[in-house]
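Only a single protein chain was left out; the remaining protein chains are all shown in position.
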Amino acid sequence: MSAWLNLRNVFVVALVVMLALVPVYAALIGNYFLMSLFTRIVILAMAAVSLNLIMGFGGMVSFGHAAYLGIGGYAIGILAKEGINSGFLQWPLALAMSALFALAVGALSLRTRGVYFIMITLAFAQMVYYIAIGLDRYGGDDGMTIYKRSQFGDLINLSNKTAFYYLCLALLLLTVYVVWRIVNSRFGMVIQGARSNDRRMRAIGFPTYRYKLVCFVIAGTICGLAGALLVNHTDFISPAVMHWTRSGDLIVMAVLGGMGTVFGPVIGAVALLVLEEVLSGVTEYWQIIMGPIFLLVVLFARGGIDGVLLGASRD
Amino acid sequence: MLYFIEQCLNGVQLGMLLFLLAAGLTLIFGIMDLVNLAHGSLYMIGAYFAATFAALTGSFIAGALLALLATLLVGMAVEVIAMRRLYGRDHLDHVLGTFGLLLFFNELVRLIWGPAGMTLPLPSQMLTAVEVLPGVYYPLYRLVIILSTLVVALLLYLLVMRTRIGMLIRAGASNREMVGALGVNIKLLYTLVFGLGAALAGFAGLMQAPILTVQIGMGENILILAFVVIIIGGIGSIRGAFVASIFVGLIDTVGRAFLPDLLRLFLSTNAASSAGPAISSMLIYMLMAAILVFRPEGLFPASNK
Partner (left out) sequence: MCCWVQVVTEALLQVEHVSKRFGGIVASDDITLRCPRRRASCHHRTKWCGQEHIDRPARGRARPDAGRIAFGGHDITALPTYRRSQLGLARSFQITSLFPDFTVLDNVALAVQAHAGHSFHFWQAARSEDALREPAHAALARVGLAERSGVLVSRLSHGEHRQLEIAMALATSPRMLLLDEPMAGMGPDESARMVNILRELKRELTILLIEHDMEAVFALADRITVLVYGRTIASGAPEAIRANAEVRQAYLGEQEAVDG
């Protein structure tokens, strides 16, 4: 029991409690923007956790993960535009499209390693970005408004902001739990082993390519779900969601929070987006500060906030 | 037909610009093993400097030369202040660190020059067209871009293959510890190589400025194309970068120009005009994907990596 009671775990629990209480606090002080901000944070945290599955645990640094946010989002958006508003049809399709795209991109990209892999995932994501710009019927560069959120009948009303927030939070926590189980399972051992020493894994008898591909697809699908949530949150979808700098943001969230744990990226997402919010209130040129912060994190806090907290609890 | 030749030349011109970027990227990667996402920022800075200095001095040439020098200095400063600390680290660290630099430069440019972008007018002598083939006229300036880049490519080849510095660069690429152990000032070599890459990027930026754009974020789109070029050509190979950039430039330009018409042969006009641009943008990536299936290390992979 005492092994669990360290600074970092206390922090994690506190953070989850805080996230659960956001709507309550927002209602109390009458600031609904706060809830909107945190809905976005929770959704992107889900995307970051899915990225970390392949990146932190699998060693596959994908610079095109934001593409799945777009694919999930556009699947919903396109269906909505064509008059199909049922979430029971939209969401499975969003997941399926994300999975298929991940399968195609992964099958090709996983034939490469290291920096090639990074550049290739970047290139494929950019390809999807340009395709979306070319979709005139669905808004093209300007994007497309969604007039009706995904309908789930009497199950849940997504237009109810509080209900929607708790749905997102529940899905985030479910994602964290599922990814945690995956990472510690036999499958997860293969993935982590392949990150640690891929050649050796193959030498002892694991055909690592297929495992990495499956992992890649799982991560993409989860991120597609995040995309479905995002489009419902903003009532709007545009190619900007999948710009490569958005993929970069996801990577930053994972590294900032801590790539070594499943929950780390959640911490990173909260930290990054809150910091952005605060800084942009201070100056319109906040990226001048954010940019160097990324560099400093890389140089001095490579283990992320997780690492800092764990280091502090050791002392 | 004339249109086709013109588009081919445009393709070559785009290819040459890509080559300047890709050559710098691949050199820096080959020698310092550094992935530099901020390379596009140097391209952008080159263009901005050129526009500013040309406006100040009233001369395109003077503006260009000053811009080149300024970009070189900025590149070397960035290397000393930031890049140095990234050598030897994980590629993920490079990606994140240089991503941060990219954001920083975009904002810095916005702070200094404002969000609106700039223009760099062509000197009036360049505004004519030249008859490249009987009946085929092509803008002089675009020809200048192609020729000057070829000259730069040749100089680069001579530098890397025929000079002592070039020999050090090639040696450093295959075994950097050894070169250091032999007493060569590796730090200085790296700074120079990075500076060279920056100058190439800045040159590309300033050369395209009169005909394309000078605006924030201009480096990002072409940077990705440069990455595709490197993947296709093989990381670490300048020869590969040259071949691949011409290839990519041609396919992208000619593809965009003719694909909608080609599609109209098979599809309805509506379908063709909406699918056309979307598929054209995909062409390069489809090419890259095809190459990856058969040769994951690119066409001319540098053997030591």
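Letters are used for the chains, namely A and B, taken in the order the chains are written, and counting of residues starts over at 1 for each.
Criterion: a contact is a pair of C-beta atoms (placed from the backbone, for glycine too) under 8 Å apart; a residue touches a chain by one contact, two chains touch by 3 or more.
Computed from a predicted model, the values in this text were never measured in an experiment.
The undisplayed chain touches these shown chains across the complete complex, A. Check A:Ser86, A:Asn197 or A:Thr283 against the missing chain and you find that the one touching it is A:Asn197.
Residue in contact with the omitted chain (choice from A:Ile182, A:Ala240, A:Leu275 or A:Ala301): A:Ile182.
Remark: the omitted chain is touched by one listed residue; of A:Phe206, A:Phe236 or A:Tyr285 this is A:Phe206. Against the chain not shown here, chain A presents residues 181-182, 184-190, 192-193, 196-197, 199-207, 211, 214.
Following the convention adopted for this analysis, only the chains that are shown with their structure count from here on.
Averaged Cα coordinates give chain A a centre that lies 31 Å from the centre of chain B.
Across the complex, chain A meets chain B through its residues 55, 61, 63, 108-109, 111-112, 114-116, 118-120, 122-124, 126-127, 130-131, 133-137, 244-245, 248, 251-252, 255, 285-288, 290-295, 297-299, 302. Listed in rising order, the residues of chain B touching chain A in the complex are 29, 35, 82, 85-86, 89, 91-93, 95-97, 99-108, 110-111, 220, 224, 227-228, 230-231, 235, 274, 277-278, 281-282, 285, 288-289, 292-293, 296-297.
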